[in-house]
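Below: one structure, written as structure tokens.
Note that one protein chain is taken out, while the other chains of the complex remain in position.
Chain naming follows the written order as A, B and C, and within any one chain the residues start at number 1.
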């Protein structure tokens, strides 16, 4: 990796809502980022508490206290990450942009360009449609050029990242037969549910157990659907069934897709390897190798395997990522690196933790 | 539940290969079965060791020692279960049958009627094709009448039980459009891999981790395929992707199937409830309710949920069972109850362990 | 096991607070108890909801709905279990006793005879000291005779059951040198924290992780201390450090005790075996065998191992139980059996679930 663009510049970085899992994950990554000066971390409930008291893993790495959002002077920052519930970023974006602060929202406020769909699924009216229309959907491997000049990033949901990077090479080349729906059977670790006190995600409920959930409609369905349709250039039927798996981190999506006639003669393995050969964080596995979620634990890597299903005309894609890193905080940092012209992997070269 | 058929008869029961997970599970169930006298439990490696020394959970319940297979007089038994690797049951079945001993094989020797397919997938020549042709595939809810008079049962694999009971009502009524393949995305707890010392299933490898495996071909694929084709009365295309999940027990299969035009107007929920209304161990969940694997932990129950996928024309089925009970030992005991004319639930009324 | 006392009598049983883990565990055991008719299950928050909707494991076993406590006519019951927060049982005991209903409290209201200590640790004033003074501490192996005629049982805490049954043979024989404190290093599965929505017991917090907690004072310390002192006939110094372990169920207490000179010449293994030889639920393991928590998973068994620590003069005791069964609901049912003169193991012969 070339470090030629690495400068001594230190960005002033703010985090709104630092007490959830994407918050602590941003802190883990940003505290070791050579070009970042953590400037403010807000929490309504925990103002005044040292961050490292709530997250002892950050002792010796983060010296800040949580600040009350009302008091945090976020406008001095170069960039502010929102690791908040849906609806918070859009309420603050305007003020920040006016102060020339860039915004990376890890919630859904800037992911869906269709406001009707946003309001239907999130039960919120969108407070800044003008900003939304300039926001960029933050998957660097798909929208790198737009991200470079973006002021607002809608950082994607965890599930969408796996499905979209899994399907992009096929969509870009027109290799899918849309007469059959695309099926994504997705599996997520429990941290995906966040750090909220809820019975359903207690250890004694979620351990040694699994289930499908939100079969009748998950908020990532419209997000994936919109992107699939955009990349395909045509309306796409999409079936999405998420499952909750008793592991802390990790996401595996198994995608079933009907190949077009054109695809059947192609070397899809080669196509994928070529498509992603310059992507630091997308790893197409050798033919016949299947990925494990732990192979990306704690890292920004996404790994993809392909398997043609005999003579059925279907392709199975298996995609793994760490839901909190490439599926959330790591991708957000990757977006920040692009926006501020740092090498894309700065602060993101963390070897996965195995075992 | 009617107990009218309950007699004081005690069957003499033998278990060949009692040291694996299906073995200890048979012991758990049979030690509390009012009509069973455990007579012999064999193990090549552990002959002489008290069963309860290897499995302390059985202290106070099982007093037997493991016996050397060569010395075990299994011909005095009424029924012998094989909880052995593939190939053992077929080598001993003839002698047992000659002594009027019934055989329930929990391995694959008597599951596949097509010997060519058996030999291809299991790399074994079949030593008793004549017995095989009389063997019954042991899913009571599909083949109860044949089981009643069977002398040899091929107890189904764990995955097949979920897929076949999940699809049976549609297959029986001709409600599937076979122009698209049936997709079964299946997830299993680690006990499904058995009690063999292997690196891949060590705690430090399999915990906080998941993966797909055997995508290029799992032995349960031909088994399911043969039964689907039989029940459908036509060749069926079937895609099967199993996944290893970090839980001890439990299996969840998510099945995606294209409905025929005829199906689209029907109340499939009602159809399923009606099909299984008299089945003690098949529980069709109310519309909108999704099953968790722990809801059947330790029990012979299988639970099924249906969800129509909007206007795609596809139905999703979600099926859970305990892979060691309804997926193995419990179903074997259920088969035994039918073969010996006990009430089908005898010894199988164990409330699932939750949490 | 003799069934000679088994009658056809069906007790009317009520459960107050059936939505927590001890509640669902009582339901698991009582729904299969041949002498029990579940009559009422109350829940303030869930009145009207079918019990089996909250706990699908109970489908086909429990047909009742939760009832509002204010409306439940508990006075028709023969016995009422309180699976509630501390303070509830003492507020209702008087009315129930007046109607000749026996009370088994799984919370702390009737465990501590010293009201000052109760009020200090539980921050509640005791509302019925007269009833308390008649209440019996419900460890059958220590207080069976008193339990037979008791009207109110203070069912012990989970930790105390392991420590007290672990030490009773030594205490009864005067074999401990009290010049050194008794140390109990105790480990509990997460279900011990109950089914409350709390961040600290989320899967993503408690999994792949462990910690000591309440080192400065756990409520079971005074409970154990009071019983130790009673059994020893002298003031005992007692150090207690509980730990939270990433497993659903299971408790293991490692107890370090200084032996008296008298003890040093004795065969303590034989002493323990003799002390508990007629106790169905206490299993002294053979010398050299160590217990696993899973060997009692789902069962009312408690297993004890002893090890003399070389020439240090100390004995280590290792005691395992299922914290929800012998540590809570199972022991409560055992107490009920004694109070109503059923064979003590009625409804409690459940083989542990392994694996």
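Throughout what follows, contacts are C-beta pairs under 8 Å (C-beta built on N, C-alpha and C of every residue); 3 or more make two chains touch, one makes a residue touch a chain.
Predicted model only: the values in this text are computed from it and were never measured.
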Residue among C:205, C:223, C:273 or C:344 touching the omitted chain: C:205
Absent-chain contact - pick from B:103, B:190, B:241 or B:305: B:190
Residue of A:200, A:266 or A:350 touching the missing chain in the full complex: A:350
Sole contact to the chain not displayed, among C:247, C:282, C:333 or C:348: C:247
Contact footprint on chain B, counting only the chain that is left out: 21, 189-191, 193, 195-199, 201-208, 246-248
Chain A residues touching the omitted chain (full complex): 21, 24, 28, 31-32, 55-61, 191, 195, 207-208, 248-249, 280, 283, 285, 289, 291-292, 294-299, 301, 303, 324, 349-355
On chain C, residues whose C-beta touches the chain left out of the figure: 180-181, 183, 185, 187, 189, 204-205, 207-213, 215-216, 237, 239, 241, 243, 245-250, 252, 254, 256, 258, 288, 290-294, 297, 305, 307, 309, 312, 314, 316, 318, 320, 355
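One rule holds for everything that comes next: only the chains that are shown with their structure count from here on.
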Chain located farthest away, centre of chain B as origin (C-alpha): A
Geometric centre distance via CA averages, chain B-chain A, whole Å: 40
Approximate Å spacing (C-alpha centroids) for the pair chain B, chain C: 36
Shared interface positions of chain B, touching two or more other chains: 207-208, 248-249, 291-292, 294, 297, 355
